[in-house]
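Submitted below is the structure of interest, expressed as structure tokens.
Heads up, one of the protein chains got dropped from this complex, but the rest are sitting where they should.
Per-chain numbering from 1; labels A, B and C assigned in written order.
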Amino acid sequence: MRGESEVGLPARRKGVNGQPAPAPERESTEAFPLQQVLQEDGSVEGEVALSGEEILSLYRWMVLNRQLDERMVAMQRQGRINFYIGSIGEEAAVFGSAAAMGPADWIFPCYREHGAALLRGMPLATYVCDLLGNAGDAMLGHQMPCHEAWRPGLYASISSPIGTQIPHAVGAAWAARIKGDEMVSLAYFGEGATSSNDFHTGLNFAGVHKVPVVFLCRNNGWAISVPRERQTASETIAQKALAYGIHGERVDGNDLLAVHEVTRRARARAAAGEGPTLVECVTYRIEGHSTSDDPRAYRPPEVVEPWRKKDPILRLKVFLGRRGLLGEEDDARILAEVRETIQRAVKEAEAHPPKPPLSTLFQEVYATPLWQQREQLEELERALADDPRVGEARGGRR
Amino acid sequence: MRGESEVGLPARRKGVNGQPAPAPERESTEAFPLQQVLQEDGSVEGEVALSGEEILSLYRWMVLNRQLDERMVAMQRQGRINFYIGSIGEEAAVFGSAAAMGPADWIFPCYREHGAALLRGMPLATYVCDLLGNAGDAMLGHQMPCHEAWRPGLYASISSPIGTQIPHAVGAAWAARIKGDEMVSLAYFGEGATSSNDFHTGLNFAGVHKVPVVFLCRNNGWAISVPRERQTASETIAQKALAYGIHGERVDGNDLLAVHEVTRRARARAAAGEGPTLVECVTYRIEGHSTSDDPRAYRPPEVVEPWRKKDPILRLKVFLGRRGLLGEEDDARILAEVRETIQRAVKEAEAHPPKPPLSTLFQEVYATPLWQQREQLEELERALADDPRVGEARGGRR
Amino acid sequence: MPTFNIIQAVNDALRIEMRRDRNVVVLGEDVGKFGGVFRATQGLYEEFGADRVIDTPLAESGIIGTAVGMALYGLKPVPEIQFADFIFPAMDQIVSELAKYRYRSGGQWTSSLVIRVPYGGGIRGGHYHSQSPETHFIHTAGLKVVVPATPEDAKGLLISAIRDPDPVLFLEPKRVYRAAKGEVPDGEYAIPLGKAKVTRAGHQVTVLAWGAMWHEADQAAREAEQEGIDCEVLDLRSLQPLDIDAVVASVVKTGRAVVVHEAPRTCGFGAELAALIQERCFLHLEAPVARVTGFDTPFPYSLEQEYLPRAPRILRAVRETVRY
Partner (left out) sequence: MPTFNIIQAVNDALRIEMRRDRNVVVLGEDVGKFGGVFRATQGLYEEFGADRVIDTPLAESGIIGTAVGMALYGLKPVPEIQFADFIFPAMDQIVSELAKYRYRSGGQWTSSLVIRVPYGGGIRGGHYHSQSPETHFIHTAGLKVVVPATPEDAKGLLISAIRDPDPVLFLEPKRVYRAAKGEVPDGEYAIPLGKAKVTRAGHQVTVLAWGAMWHEADQAAREAEQEGIDCEVLDLRSLQPLDIDAVVASVVKTGRAVVVHEAPRTCGFGAELAALIQERCFLHLEAPVARVTGFDTPFPYSLEQEYLPRAPRILRAVRETVRY
């Protein structure tokens, strides 16, 4: 089915007696090569736009994010938080892209881009409060862990349903253009999300109206237990851009410099009115899907090994070392500092009362509560006053 | 944005310092040329698989379908039916594809393929009964006109929501493969439907599981008032196949022979386990969307003119004439016969009582009515017995 | 005051709000040059241009999904869903996103917009051009649901909906789109959401209705009067927020209630009204709250007049309730 004979454009020009359409696989590998700057040995091909300080600062962020994820998983194991979903191994895809956007650009995250929220100024303690769902939670304890929102950083609200943020990113950027603002939105999602209804409508609407948006797909190979090849038959995710008449790019997602450059260029095109770009970051989900998942049930540990060698942080460290921007002791200091920072943030967060006040149950459903919510709050307050068990968890049912 | 300089694959191989992805438009015109057999002057390029008799018989069907559509629109104007949606100018896309499928293949229609139902043996009078929604309606008066189903012909049920039949076609063909039957399903839809959620999931599921199905898109240039170019930015519909790793073909939809050949080939590939094909039939909606529509409100009559010259029936007539298979008098006889056939069918259909019995309201909601339906039927019968107005339409409210 | 039908009233409200506030935009299928299949957006494309009157591709999920994003950025989108029956592809964006965006972000973000939805039967549309899906949205916390019955209310309620801080489903009774005519005040005026209207005062039985069925309830009440039955008729106008005080006040007075709606009976809004009334007026009730509704089937084609809960069936229920 994929044979040379099947391309035969001349035959096709002759019309229906020609051969079937060329196999898309052959198209795509040519049209969408994997773009790299930082080789796996830490050497560089092509020039680098970012300054040494900028790279070093992003390295620091990636280290912090990695330490944070490991610490939070440990806290989940200790029962101090109920759930966690990290981005171990995908830090370059997150920070490389987020750092390439402008300060006025909006970010529409999935649930593995908390790094972008921190980069945009969300206090670490506030982030931890969201995980705890305590009285300090900016989300008022309304959402489960890892569903943070941070408006001051133009970082939208995360929802669990996959793909829903994609059309939001399109709408916001479209609105900005209507208002005459220069704003390009960045939408994050995994390769599993490319199967969603909202991926299709989001990219199609953006294509038709040339909306200034960057669609960033973290292709980490897995959607919980479903491998990339059972998610879609297209050889690359990038080629899906062809269905919407928009640009597509495929980049090594573990290469901070390449991700940054490709995103920067996509943003520039969008801002110049040349329309949206679908960026495929090829990376890998080294850990389980979340703390609720056990990957051993569906994938042999061996398959992960080759990817550990491609660790985006290690690669960047070697590069920075070579350039004389990072020595072992600097690195050790960074590690110590970020651990200390995390330690402090956890302490600060856990200082808040464990539960938000009862009234938060009914807050922000509507701008002002309706009579139903007012009555139900009173009803609940009375019930709780009579019987404290109304507010207590019970064993066996959790 | 579409400049030569932007292709630069070598540059791209060098990585991110290269240029953006090649503009999809340039890809597609090469990869998906418009396939033709029957030239507009009636001459033929390439060989023809169908026999003279087969072509003549399909010509007759197309003439009947055209006459039927014109007659039904007239009956709607006379108030004898409430609504009609025809396929004038799109007959080749419908008959060319339907005729290329096997007798055991299932058809999942949109609402312009009643021709396929008739070809599959739906009696013309039964079809007219559906339009009338009378006591002879096989749909029990449950659906509006042009939403016929015809199980004996393996012709599925039409629903108004756009695109929903696409995953059904995939599921049925998938089921056939699971059961070990050789069955390829044919899904019809317009280019507007390519924007729907179900187009995306249907093609994606079919691609991943190599389901034997032919996706036939009648690209007739319009979705009510929305022109093709505002439906999607991809230059061709066929190239959307690349997003799903499946075959794509683009064919002149007013060329019966080309549509037949491309569909036949797609069906053969599907049956051979080579997976689904997206076939784009380029045609045109020369009339209004339906009898409820007035295209003058959104498109100047002139734009339609060039397409009248491409009439699929005229083109086929010239071809048959050249081959000595159809003389003027034969053609006149065919016309007279089909008109007579339609006349008789309308007469037969209108002989049925205008309304189905009251009990049909509650039939086929569930295999056996629940207590609610039984009670509600009794309630209605009592009400009707006391006051005949319960069953009468009222002026001004229609 | 000009005499408008409901379509003209809706069109007038949209034009007034778009002139008043540059952030108001209209989007949907065929709403641009064509002015919408019901012509409710006619002339807006010419006056406000393609940037603010947007023809979208054929995807309700995309219409609502992008509208949510526009609203987050500060626009006030007024998307049109061509027929209520076609709102289901957008269900996830409405239920999971639009309704919960404020709540889930702890109020950091709000996404307020107005979804215009022609709904209801009686136009020979069969079950895909006739449904009344209000229950789905009333049951979804975070949404408001408004249904005008007259041109004057259509204009005043739509203006309020557009100025409201919460997402609103604005259901337009297409059965009486053109049939319901009336004088409509010039210029802007807002009718508050959540206020029912007593359209006929009476003391024997309360009839609760909205949208197209309010006209049937009104007709039934006139006929009841001939029989000496004195009905109080309420046009609820807004189902969420519901004017519970007006409902309770009327039923406490009459001691009897009949609820009318087109949607299927089971889990229709009539069930919620009956539940609320028996909770709050239990000791005043002299008869069960009666429901005159569409049947528990899809909406039919040929027998739609039999399906609709029109005046004759409402009158029967009124008689039975009064005689109970």
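To be clear about the criterion, contacts are C-beta pairs under 8 Å (C-beta built on N, C-alpha and C of every residue); 3 or more make two chains touch, one makes a residue touch a chain.
Since the structure is predicted, the reported quantities are computational estimates derived from the model, not experimental observations.
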item: Displayed chains contacting the withheld chain; value: A, B, C
item: Residue among C:76, C:100, C:124 or C:155 that touches the chain left out of view; value: C:100
item: Residue of A:230, A:308, A:333 or A:347 in touch with the missing chain, whole complex considered; value: A:230
item: Hidden-chain contact residue, picked from the options B:34, B:49 or B:138; value: B:138
item: Contacts of chain B with the absent chain, listed as residue ranges; value: 106, 108, 137-140, 142-143, 147, 149-151, 156-157, 159, 161, 164, 166-176, 178-179, 183, 185, 197-198, 200-202, 204-205, 208-209, 363-367, 370-371
item: Contact footprint on chain C, counting only the chain that is left out; value: 85, 88-89, 91-92, 95-96, 99-100, 103-104, 127-128, 135-136, 138-139, 141-142, 240, 263-264, 266-272, 274-275, 278-279, 282, 285, 287-291, 296-298
item: Touching residues (missing chain, whole complex) on chain A; value: 82-83, 133-134, 137, 141-144, 147, 159-162, 192-193, 195-197, 223-226, 230-232, 292-293, 297-298, 355-356, 358, 360-362, 365, 370, 372-373, 376, 380, 383-384, 386-387, 389-394, 396-398
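Keep this in mind: only the chains that are shown with their structure count from here on.
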item: Chain separated most widely from chain C, comparing mean CA positions; value: A
item: Rounded Å distance, chain B centre to chain C centre (Cα mean); value: 35
item: Rounded Å distance between chain A and chain C, as computed from the means of their C-alpha atoms; value: 39
item: Junction residues of chain B, two or more chains touched; value: 195, 197, 230-232
item: Residues of chain C whose C-beta touches two or more other chains; value: 57, 59, 61-62, 89
